[in-house]
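Excluded from the complex is one protein chain; the other protein chains are retained at their positions.
Note that the chains take the letters A, B and C in the order they are written out, and that residue 1 is the start of every chain.
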Amino acid sequence: MISVRGITLGADRFVTMAGPCSVETEAQVMATAHHVRRCGARILRGGAFKPRSSPHSFQGLGLAGLRLLAAARRETGLAIVTEVMSELDVPLVAEYADILQVGSRNMENYSLLEAVARSGRPVLLKRGLVATFADFLQSAQIILANGNPHVILCERGIRTFETALRNTFDAAGIVLLKRVSHLPVIADPSHAAGHREIVPALARIAVAAGADGILVEVHPNPDKAWSDGEQSLDFPAFEAMMASLDPYLALRPFADQKSPHAQWSEVAG
Amino acid sequence: MISVRGITLGADRFVTMAGPCSVETEAQVMATAHHVRRCGARILRGGAFKPRSSPHSFQGLGLAGLRLLAAARRETGLAIVTEVMSELDVPLVAEYADILQVGSRNMENYSLLEAVARSGRPVLLKRGLVATFADFLQSAQIILANGNPHVILCERGIRTFETALRNTFDAAGIVLLKRVSHLPVIADPSHAAGHREIVPALARIAVAAGADGILVEVHPNPDKAWSDGEQSLDFPAFEAMMASLDPYLALRPFADQKSPHAQWSEVAG
Amino acid sequence: MISVRGITLGADRFVTMAGPCSVETEAQVMATAHHVRRCGARILRGGAFKPRSSPHSFQGLGLAGLRLLAAARRETGLAIVTEVMSELDVPLVAEYADILQVGSRNMENYSLLEAVARSGRPVLLKRGLVATFADFLQSAQIILANGNPHVILCERGIRTFETALRNTFDAAGIVLLKRVSHLPVIADPSHAAGHREIVPALARIAVAAGADGILVEVHPNPDKAWSDGEQSLDFPAFEAMMASLDPYLALRPFADQKSPHAQWSEVAG
Partner (left out) sequence: MISVRGITLGADRFVTMAGPCSVETEAQVMATAHHVRRCGARILRGGAFKPRSSPHSFQGLGLAGLRLLAAARRETGLAIVTEVMSELDVPLVAEYADILQVGSRNMENYSLLEAVARSGRPVLLKRGLVATFADFLQSAQIILANGNPHVILCERGIRTFETALRNTFDAAGIVLLKRVSHLPVIADPSHAAGHREIVPALARIAVAAGADGILVEVHPNPDKAWSDGEQSLDFPAFEAMMASLDPYLALRPFADQKSPHAQWSEVAG
């Protein structure tokens, strides 16, 4: 179990993290923070540093983005999770964020893993596109071994031969990770789906799989989003999704999650 | 929607198909049939013709197996689904079975697809290990184009780089197939998992994904099963799983399944 | 080693099998047969029965196609390899063809494997899109165990996440199969590449990998081909490719192919 600003991850209560892919403007962040809070989210997500996959793509607002997230936290009480891309940025991001996210592209960037570990902040570690469970847990172990026990595992889809959806959502992976590890496991249905109308179904699947929470992209106007608009929910869709999850959440936890872990030890390496 | 012996697939009611991987003995089949019926299954599965992947492996009881399945149907009222491996066997299997299963290895065996189509029997078509959605729907289309509209799609896990579980269960694939096709879609959590203790969670995920049913391996004594024992549920485990699914089944259907299909037309090829 | 009409596969001499994807017309087959023979091919390939992946796609000329292949053999002395799709067609195809091809879609169609085994004809077995080496050798073993030792393994590309080329050509697989098996191993650069201008490079790679031969699609007018035109070589391109392979063929065999096989026994299952 991991506690951050009074929110416990990995315990009975399911935790929703929601917000825009990128922090764009004060109005965008504030409106989104208020909306997701009203719908039941406890943690605000938002990117201030973005993967610079092209010199022409939006690279994030940087420090200004972190300040907007902090302002949204003050106004709404939501905790903040945001990605850190560079070990050099870790101290700065850790000053503002409650949880540091390591993206799937950096899952095996050991320098970054060590740097986020040393920050002492909880770390949301996303599974790499082609990471086996053993690889994923090994990266978590790097953080633990560097003195930081606060690791949240995040299944976000893997790369397979199928390209109709952005990635293949490995729901059974959530089941397995909950069995072999004591760490909280959440799901990112937005990146797995890549198409917003599939996101609510993947969120429901994540609940049924036993996830401890979800990380969802929400934007006031997805078609105008500076990044990832096609997989972002607008406000009514997020509200509807949260309402639709309620009856499933009422059924947690599951009897079959209480089985002994021993036989899966080979997965944990 | 497909009707077989008063059971409707693809409608509101979720349908469980359960039984042993292989038909072994009269006692085994009868005990299993009675048990799965008592727990709520409507269709009995059991293999009479098995994939002869090795000259030394059990190849099924053949006609004797079909007769045992028919006897179980007479006693319990359960409908029968069983695999046909060879186009030469189609007339014989169609004489006994209510639903003909085409296995994942034969998903692109076009001669067999045409033969089962011509039988007029409903066909349970399993997705190939590496079949895209477009490939899968193309094979279904072969059956439809040969005059048989009664096709049930079955997601059973795909092959990826991850080998800790037998296959990667593509739960999002169920969501997508329900959107792009009017055909019933079921899931086979047993083959996807490959380990019996994961099966109930995958069944629950299948319900949450919107599947119209499941196909589950059940055996009186899995550790003594002639095939696939490691992924077969014993009687108490099957009973517990069925009970655990009830509250999830009570929540069907899902609002988000009612979206228009048009935008996914590229998947259907 | 396998002998067919005086041609030995798996011995020192590299064997080229070439011809059109589909047998279309007498003029097409005859022109192609004469050309590929002149360029050094020893075996004529051509499809008389095609995968019926759509009710609207060309399904092959059937018996008429087999007769055209036989006529080409009489005229040119080339041996004939052609695919058989249905166990029902095996006796007919075996009457005309020197080598029966089992396509990648049918690699685990055990009924067909048994039927081609019983025909006594040499069998060209294509690797399935997602078949491990162990799966591939298991299918070969089915043919051997049914009394037919004349199996030729064919690497033709596997399905991976990469889609820029039709498949991922597993050149190292040829190296490995030659180590773990005594069977001849050939390559199909046409299906692996999916684009004709990449075919000569893959053929050269196959030679360097130690393949015993290649199977190449050649057509008098690829842009007008009834199937697979985009990956078929025209006559000048085939002639140029064959000439370009000569200096590589002169360097065979390789010293490192003579290593002991024992340590790879786990691959062979």
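Definition applied: a residue touches a chain if its C-beta (ideal position, glycine included) is under 8 Å from a C-beta of that chain, and two chains touch if they have at least 3 such contacts.
These figures come from a predicted structure and were not determined experimentally.
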Options C:170, C:212 or C:228, residue touching the unrepresented chain: C:170
Option from C:4, C:61, C:140 or C:158 whose C-beta touches the chain left out: C:158
Contact footprint on subunit A, counting only the chain that is left out: 51-55, 85-89, 105-106, 108-112, 114, 129-130, 138, 141-142, 145-146, 159
Sites on subunit C contacted by the missing partner chain, in the whole complex: 130, 132-134, 158, 160-165, 168-173, 175-176, 192-193, 197-198, 200-202, 204-205, 207-210, 240, 244, 247-248, 251, 254-257, 259, 264, 266-267
Hidden partner chain, residues of subunit B it touches: 130, 159-161, 163
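The rule we apply is simple: only the chains that are shown with their structure count from here on.
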Chain centre separation in whole Å, for subunit C relative to subunit B (CA means): 34
Per-residue overlap in subunit A, given as positions that touch at least 2 other chains: 130, 160-161, 163
